[in-house]
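The structure under discussion appears below in the form of structure tokens.
Every protein chain of the complex appears in place save one, which is left out.
Chain nomenclature is as follows: A and B, assigned in order of appearance, with residue numbering initiated at 1 for each chain independently.
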Amino acid sequence: MTVAVLTGVPGVGATTVAEEANEALEEHDADYEVVSFGTVMLEVARDEGLAEERDEMRKLPSEEQRRVQEQAGERIAERAEDTNIMVDTHCTIKTPEGYLPGLPEWVLRGLQPDVVVLVEADPDEILFRRLDDETRARDFESTKELATHQDMNRNAAMSYATLTGATVKIIKNPDGGVEDAADELVDALA
Amino acid sequence: MTVAVLTGVPGVGATTVAEEANEALEEHDADYEVVSFGTVMLEVARDEGLAEERDEMRKLPSEEQRRVQEQAGERIAERAEDTNIMVDTHCTIKTPEGYLPGLPEWVLRGLQPDVVVLVEADPDEILFRRLDDETRARDFESTKELATHQDMNRNAAMSYATLTGATVKIIKNPDGGVEDAADELVDALA
Partner (left out) sequence: MTVAVLTGVPGVGATTVAEEANEALEEHDADYEVVSFGTVMLEVARDEGLAEERDEMRKLPSEEQRRVQEQAGERIAERAEDTNIMVDTHCTIKTPEGYLPGLPEWVLRGLQPDVVVLVEADPDEILFRRLDDETRARDFESTKELATHQDMNRNAAMSYATLTGATVKIIKNPDGGVEDAADELVDALA
């Protein structure tokens, strides 16, 4: 079965695009089980008695975090033996220490994705979507920073592809274009 | 001996630049044997009785394709024990599933290139060259898509370099500039 990794900077609407696409895929019995990488990591951490909540998980020593990440990748790959899986995660995460790769080598080796999807939009549009979404407190990123973030995501995705042979699919999600974006995702995944 | 990987998006004129450069290199007895990666893959597939034609090869299970790719890389590296080799291939291939790395890790490990050459041109010029070349039916790529494709090629090339220690040489091939481009390639390869 197919393992697709779905990524996009916060506010770009990656999850919405995936939901739309999945509805269409369902009609052809080709739908994907969507799993959040962070949720699977938490499952692993709980099973091993390492952490109960996300916050605790972030406080684990980095070696432990790596092991949990690695096992989460393997666990998802196991599930993909029976069903198509779409992993909802981040290509890179912007932290005060810099851009952190969401899929470092030790995750990729277990996960073996077939395709890494980058949902992108114009930085201006992302900025306005974030301003509109008052439910979430996000660190402010300028349009320039958003452009850099999306650029770094492309860089990272191509590294992931080199290590796994996955394809990197860029899907634009402009304002009012979620249907087209979903169609394109269907074409890439079907 | 040197293993050079020659890449460029379709229509950029990479093969022409390589031929010009090779003529100049021949004068110094430093010429390269040019091999197409796809052709060597087909040789491997034929030797193993897996496929007779390219189309059949594309239909092989992905695990088989990987093994054929890997062996093609090793076969080229063996030939490079006696002669300089220039591998004509693609840095990434644009498919409906996204950008596919032309040199995934399992190829790089065997091939061990010394230099990855990216022949680039302005997207406008590439577009016009493609329109002029009526002999080949190509999927239409807009100038924006061509710019993205060349960007993804740079990303991929630098990943290949990190895994192998190869250098990444960018050579511009503008309209009317093939001689200069060839000279630059000679400087990089001599």
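The rule is short, and it goes like this: contacts are C-beta pairs under 8 Å (C-beta built on N, C-alpha and C of every residue); 3 or more make two chains touch, one makes a residue touch a chain.
All of these numbers come straight from a predicted model, not from anything done at the bench.
When the whole complex is considered, the residue among A:103, A:121 or A:189 that touches the unshown chain is A:103.
From the set B:69, B:92, B:148 or B:164, the residue in touch with the chain omitted from the display is B:164, counting the whole complex.
Taking the complete complex into account, residues 114-117, 154-155, 157-159, 161-165, 167-170, 187-188 of chain B touch the chain not shown. Taking the complete complex into account, residues 62, 66, 92, 95-101, 103-106, 108, 148, 151-152, 155-156, 158-160, 162-163 of chain A touch the chain not shown.
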